[in-house]
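Here the structure comes first, spelled out in structure tokens, and everything after it is commentary.
The complex appears here without one of its protein chains, the remainder shown in place.
Letters A, B and C name the chains as they come in the text, with residue numbers starting at 1 for each one.
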Amino acid sequence: MNFDPGEDQALLKTAVERFVADTYGAAPVETRRMAQAGAAGFGAAHWARLAETGLLGLAVSASGGGLGGGRVEVAVTMEAIGHGLVAEPLLEAAIIPGMLLDAASHAAQQSTVLEGLVAGASIVVLAHAERAARFDLDHVDGAAEASGTDVAIHAGKTAVLVGGGADWLIVSARDASGVTGFWLVPAAAPGVDRRPYRLADGSLAAEVTLRGVVVPAGNRLAVDTAHFTAVIAMARLAACAEMLGLMTRLFETTLDYVKTRRQFGQPLGSFQVIQHRMTDAYVLIEQARSHLLRAALAPDARFARAAAGAKAFIADAAITVAHTAVQMHGGMGITDELLVGHALKRIRVLALVFGDAGSALDDYARAA
Amino acid sequence: MNFDPGEDQALLKTAVERFVADTYGAAPVETRRMAQAGAAGFGAAHWARLAETGLLGLAVSASGGGLGGGRVEVAVTMEAIGHGLVAEPLLEAAIIPGMLLDAASHAAQQSTVLEGLVAGASIVVLAHAERAARFDLDHVDGAAEASGTDVAIHAGKTAVLVGGGADWLIVSARDASGVTGFWLVPAAAPGVDRRPYRLADGSLAAEVTLRGVVVPAGNRLAVDTAHFTAVIAMARLAACAEMLGLMTRLFETTLDYVKTRRQFGQPLGSFQVIQHRMTDAYVLIEQARSHLLRAALAPDARFARAAAGAKAFIADAAITVAHTAVQMHGGMGITDELLVGHALKRIRVLALVFGDAGSALDDYARAA
Amino acid sequence: MDMDFSAADIAFQAEVRAFLAAELPQRLRDGMNGTPSVFVEPDIGLEWQRILHAKGWLAYHWPVAAGGTGWTPVQRYIFEKECALADAPSLSVLGLRLVGPVIAHYGTPDQKARFLSRILTGEDLWCQGYSEPGSGSDLASLKTRAVRDGDRYIVNGSKIWTTHAHYADWMFCLARTDPDVKPQAGISFLLINMRQPGVTIRPIIGMAGDHEVNQVFLDDVEALVENRIGEEGQGWTIAKFLLENERGGSCAAPRLLADLDRLAGLAAVQPDGAGVLADDRDFSRRLARLRLEAEALETTELRILAELAQGRAPGPQTSLTKLVASSLRQHIDELTVECFGLDGLQLVTERPLYGNESPEPIGCKPAQLAMPTYLNSRAWTIFGGSNEVQKNIIAKTVLGL
Partner (left out) sequence: MDMDFSAADIAFQAEVRAFLAAELPQRLRDGMNGTPSVFVEPDIGLEWQRILHAKGWLAYHWPVAAGGTGWTPVQRYIFEKECALADAPSLSVLGLRLVGPVIAHYGTPDQKARFLSRILTGEDLWCQGYSEPGSGSDLASLKTRAVRDGDRYIVNGSKIWTTHAHYADWMFCLARTDPDVKPQAGISFLLINMRQPGVTIRPIIGMAGDHEVNQVFLDDVEALVENRIGEEGQGWTIAKFLLENERGGSCAAPRLLADLDRLAGLAAVQPDGAGVLADDRDFSRRLARLRLEAEALETTELRILAELAQGRAPGPQTSLTKLVASSLRQHIDELTVECFGLDGLQLVTERPLYGNESPEPIGCKPAQLAMPTYLNSRAWTIFGGSNEVQKNIIAKTVLGL
């Protein structure tokens, strides 16, 4: 039993922290704002640098050209990304599509796309959510009709994360047998109608409508339900880690604020009510960290359930800690000038994607 | 618009408060303990005095020999009863059976029983709840089979409040058409198997099993669903008022305690965390009072819904306030020596009967 | 006991309803509902103000002599409730509710003549110069200095959280005119023309991208002595008058209840697997709990109103309604975000979100409004006395702790 990072994990952590320090360190809010003003909704130069350090291939196997990181590596990385308020979508445009493509890298075109992803040359994202599904990840109305060696895809996807600037979409749809499959679709293909919009965290999502979009049948990824479940579990773990990083950052900055800010002639932090509220936040963060570790270190058979549980717990805890941070900062907390508001908004997004706290809780309870 | 009690209501309040002061005033906990040691689980002498003041007929019409009190009168009375920590079951053995019998007082025997109730000579209680029903007040498995001019009742009733010492039971069962009816049954009738037990509040409830208990068909009360709904709404209102009285008493005694008790060299009440917790309790009590008034003063058509809402709100609020009182009192709070624990235990019972907070909330939401 | 309005009040209510039905344009209702922040923009607010002014119902917080309506507390409540239910734009409190009554009470005849009617016509927009960076609501620590120079003061300092300073013609400002007496005694209440050199306005953008508040820098700014309200050094007294005037009956619940109705309607059409969100027991119980809290608040507000109607002081119960209403506002806005599922995550920063040129929503319009409304509503428990301060007040003044 050992909760300290291993040597390689510590090196990875250092590498991510160096990236954060070099890019977001001096002025996180301004850096974030400028990065998000980019065409894809994040910083192209930052993305290139992440590619250089190999981090875009974090969850891709070594044979697929990646670092072959497992759960602990994902957790360590994403916590540092969250702590740094990084705008670049490592979760949305590297971990998730990387894992989906990796499983399918036997097909030549898919290997090429995966190479492009790892190299930072192509932005690939998952287009799965549909409005009618709400948070039910199994609910897919999109359909893929076979037509010779091609398929024609009809689907309406919403909240396609980082979809606004994506080159490739991984679109879920039901095949003729009613089985959910995943097809690689060029974002620029005829029949793809993409409407970009901003989410609360400033990222550029998209609504995507596919009206009979034709792709070769070989574009179907070798992703079955079990593999998709594993990807979602990893996505949840990564979201939890990023939320934990954000919570920790919020806590540090708020603790610093209440120690220095004075009101009615004494530091805010000398008021017992403030002390206890900060203590509540501290307890939540420690418990959240325990859940993250639990999910990261669970036996494989229990990972999906542990990740669902961690998501349910950490989503609520992170929102609570963020609300505390806003309230403790008073007027400044509700402005767009401090990292507090940006962290809250990112947490709001992470808390809801891949199942909100309630639906993750139901997944967890069902798996008991 | 006027929230002050009217003249008659003020007189009623004074009368109840005088009863409380004369009986429970000096030593509420000791008085309660001694009263509950009585055969029926409450004080016979107190009951006689309540009969003298007419309060046992509070919710009985004047033509039925009662005070003809309405919702406001019930609320005013029961709040004072709660505030006084009174052990006598005005709600269970006066208001509920009084209203049920009053509707049916055309039948001679029933009139006699009602007279006995109002005079304090007979203890009459409702035997309605069944284990399988949980909190569904419409769920009745008990059956009444016609047999000539008699009926034979088969039913298993639980948590018959004040049933341990009752002379008469009003038993719900389904008739041949499946309609729920209410029959007046002597507690001593052959086939009535009664097992008394104590509830958390020290009162003497009973499990009652009726195995083919034969009573004249004329013992059926003229109580239909609408009337029963009205009685339950009134019972909820009375429970809310009693809980409000208990909460208020808990708050007063706790406020007094934190002002005088010193810890680490200063009064407990000088700690900001204690101040805010007391403030939270104060706000809950004011909001609870508003709900009680809202239900008491609602138009008839909206009364049942308002009473359900008040029950849902006040049940939770009362438990929260009671837990606060226990915690603020420290070690003394968890003993049986202070009124704090007794109030918590009575609140626990009131919060659950006639629908717990959750089921009352569902009733309220459905009626929207 | 009863919770009913008198016949006269019911007649008044009918009059208000008829007026609103006839005179409140749909465009303004849409503007109100399409505003995710606390204050409506002047394009909406001023038009509504002109309509009310024409009717003579605008200055209902002012003395009759100054153009007030002479309404009873119950009438004021009814008016505000019906306006809320009709989605009438909120009125700017700065001129109408805050500085207007101050000028009407403490102003010279000349000051009244110069300022009051221009507040009603909307010719002058006002902002408030109370809070300063680093001082929060702790007025005694005020640092802005005003130095007498003949018939004027030269003012230097900085004010923060100044709502709509970027629209304002005038600021009513607390400034220290005497640094040598005890902190409360050396403060004066000055009216400062915002359209002059030395006034610099730095926008403070909220989390949702809204521009409501500002920091205002005053560098050698001129305030004429004739524009000082009351005596020199009387600022503290006037500030207290203003704060007390801000109190009185609260009418928050009607709008909260209307928003809950709206939310219930939206949940009834939100897809959720095979059914709709409203069928989800967890969601419907949470909604019902919020409704119960709001209904209790409505009755609490009526209880305070009944006290006022009988000429009794409402007392610190206003801290209670502020506390409950603020938390409720936030919980409703949170549940509204949740109602829309993933659509609730969208956040546009273009403004306004009403009118023909407003951006197209993802999903429906209310979904587009949900996130900015939620983010802005974090302010409710902070401004106007934070929840923590309200609890301190109750503990001290009501509980005697």
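The rule is short, and it goes like this: a residue touches a chain if its C-beta (ideal position, glycine included) is under 8 Å from a C-beta of that chain, and two chains touch if they have at least 3 such contacts.
Note that this is a predicted model, so its numbers are computed, not measured.
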item: Neighbouring displayed chains - absent chain, whole complex; value: A, B, C
item: Selected residue (touches chain absent from view) among C:Lys55, C:Arg281 or C:Lys396; value: C:Arg281
item: Full-complex contact with the absent chain, from A:His46, A:Arg134, A:Lys157 or A:His291; value: A:His291
item: For chain C, the residues touching the chain missing from this view; value: 280-282, 285
item: Absent chain, residues of chain B that touch it; value: 129, 131-136, 139, 158-159, 195, 197-200, 202, 205, 207, 263-264, 271, 273-274, 323, 326-327, 330-331, 333-337, 341, 344-345, 348-349, 352-353, 356, 358
item: Touch list for chain A against the chain that is not drawn; value: 1-6, 9, 72, 255, 258-259, 269-270, 272, 274-276, 278-280, 282-283, 286-288, 290-291, 293-294, 296-298, 309, 312-313, 358, 361-362, 364-365, 368
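Criterion: only the chains that are shown with their structure count from here on.
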item: Label of the chain whose CA centroid is most distant from the centroid of chain C; value: B
item: CA centroid of chain B to CA centroid of chain C, Å; value: 44
item: Chain A-chain C separation of Cα centroids, rounded to whole Å; value: 38
item: Residues of chain C engaged with two or more neighbouring chains; value: 388, 391
item: Multi-chain contact residues (two or more partners), chain A; value: 271, 273
